[in-house]
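Chains shown are a subset, placed as in the full complex.
Every chain is named by a letter (A and B) in the order it is written, and numbering of its residues begins at 1.
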Amino acid sequence: MAETRSDTKGGWRGGGAREERGGDSLDGVAPEVVLKLMRDMLLFRRFEERAEEAYAIGKIGGFCHLHIGQEATAAGTIGALRKDDYVIGSYREHTQALAKGLSPNAVMAELYGREDGCSRGRGGSMHLFDAEKCFMGGAAIVGAQVPTATGFGFAIRYRGEKRIALCFMGEAALNQGAFHESLNLAAVWKLPVIYAVENNVYGMGTAFYRVSKTDVDHRAAVYGIPCHVVNGQDVLATYTLFMRLADEVRNGSGPQYVEIRTYRFKGHSMSDPVSGTYRSKEEVERRTEEEDPIRIVKERLFAAELLDQAELEEMDAEARRIVDEAAKFADASPLPDPADLYDSVYAQTNEDGRLFLDGRDETPRASG
Amino acid sequence: MAELTYREALNQALTEEMERDGAVFLMGEEVAQYQGAYKVSKGLLEKFGYRRVLDTPISELGFAGLGVGAALVGLRPVIEFMTFNFAFLALDQLTNTAAKWRYMSGGQFKVPIVFRGPNGPALQVAAQHSHACETYYSHAPGLKVVAPATPADAKGLLKSAIRDEDPVIVLEGELLYNMKGEVPENGEHVVPIGKADVKREGTDLSIVTHGPALHLALQAAAELEKDGVSVEVVDLRSLRPLDAETILASVKKTNRAIYLEQGWPFGGIGAQVASIIQEEAFDWLDAPVLRVTQADVPMPYAKNLELTAKPSLERTLRACERVLYRNGRAGR
């Protein structure tokens, strides 16, 4: 262990067959990649903390679901994808959007409901989009994104492209019929989709086992879809698995299914207490203490001497700087113009007839 | 009488009916251990236990259909949809089973089931969580639909719905749950399904409405009173059965009407009511029946856009002025 560590460090600082040897203590993941994952997760954490503050002072409204504690499930999965791979998530998707390359400014502005938001303020926390970056939502009906993602896979196969689609869902979505109908379709047509279930134990206030007579891990096996389980608090294990799966799916393996075991450190949404009716304070404190994905990778980086306290603080300061900037940007961004209310309901305004029946817009303008 | 919130009134109705009739049970997401996503079922698990207060998986189609099956053989299920936005997934079971089993069997079955939960836009919860679903349930014969706007009506209508022999959709208002009002405490306080309520009497103009929009209607009436306009506010309370007689009586008195609702215009409740009014009170109308609805767009998230999209006092007053011919003829 001792040698490996110093080897790595030397390797990382320059010269030598660094990755191979460096890999020994980092599951063979290149040091610069590990550091990037660390940087991403720190940013996600600070971003969500800032969103929490902004919500508390009324800058953000509606429903807001934080990903704190689950950062590795975004960094380690999307981090293994290509720019043109499609990603779709549920309403708990802030960090997934950031992982797919959306700017913290655009995401924060969206949470603030501003025109510069990634959805021009129309979507909000649950509906983040960036068509160019192939971040496809932001779906707030539990399980409803599963057919959609299956359609991305269908289009990829139809066109013979080399992309893949990644579909996130919470474990509670497994009890939606849409999940079953979609996985069968994906299996029948061998579609290039990875179905990633973030099992954070609870669906809102309900533990999965209380309402489900099945295990999450092998749920897709009945469709002949390969099933995998990974510790979602370990970003390196997650990243390593998804590198492999993305490659397999890209090369025609057909759909794959992953249970990512993780834990939600905060309440279901801003209105839900962190602990209470469905889980104890002790449970939350223990798991938050033991299973913080950031602490876990940090310790591995320290152990591998790829990072020290000073560098970490620098990294953290940078993350805080970015979210401060994002909050400022959001605050400064203009509100959407009410005159644009009817924009982008439709992509095409037909020459005849009324598209809008509220009598306030007989001749809808071309939509934006 | 006691002052209760709308939420407490619903909770009382559930408690009283479950105490009265052992065949009544409550089922839905988060209704038991979590005490209800909106706490309407607070305390029921403790009172009645898991046998009669059941948490479900997120399987709207499945548990709605299960409820219908249980009702067909004599239980009286109360199925809570966390919000009606999620009930699109269950619509087949409501429309094709609950609404049809009795008719298709030539009257052999009763389907005494209640589907309830918050309906309509709340605050900035965006397009997928802001549906006003009145039309989806009122359109099909076989279902009954009520939409209480006050704590007293909430208690009385939910109790009637639970006692009714037919499937009843109870559309609650998420923004009404904290609203306070006087509620008769006695266990026999029921509000008859199908009876509209004139919430304010007037002579110059009728604002017909239902659900949360009632409070906007009353605001508008108060405003207009300052200009010496006497507005009658008719709260339908029930959408199906629809109390056309009360609506027509009001319009035949005032000769002018608008419909105010939280939902979309196309095929909305206002379209149905306006159509009845012009058909059956044609000769009494001094102006067309105008409608104030949600803007005909998916609900945007941004606060200012949402406000623009929702029916407002200003839009309501403008519609009233148009039918009062305050500035020229109404209509277009």
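Quick note on the criterion: a contact is a pair of C-beta atoms (placed from the backbone, for glycine too) under 8 Å apart; a residue touches a chain by one contact, two chains touch by 3 or more.
Worth saying up front: this structure is predicted, and the values here are computed from it rather than measured.
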item: Composition of the entire complex, counting every copy that the file contains; value: A x2, B x2
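FYI, only the chains that are shown with their structure count from here on.
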item: Where chain A and chain B are represented by their mean Cα positions, the distance between them in whole Å; value: 37
item: Complex interface listing, chain A residues touching chain B; value: 61-63, 113-114, 119, 121-127, 139-143, 172-173, 175-178, 203-206, 210-212, 277-278, 335-336, 338, 341-342, 345, 355-361
item: Residues of chain B that touch chain A when the two form their complex; value: 29-30, 33-35, 37, 55-59, 61-62, 85-86, 89, 123-129, 264-266, 291, 293-298, 300-305, 308-309, 332
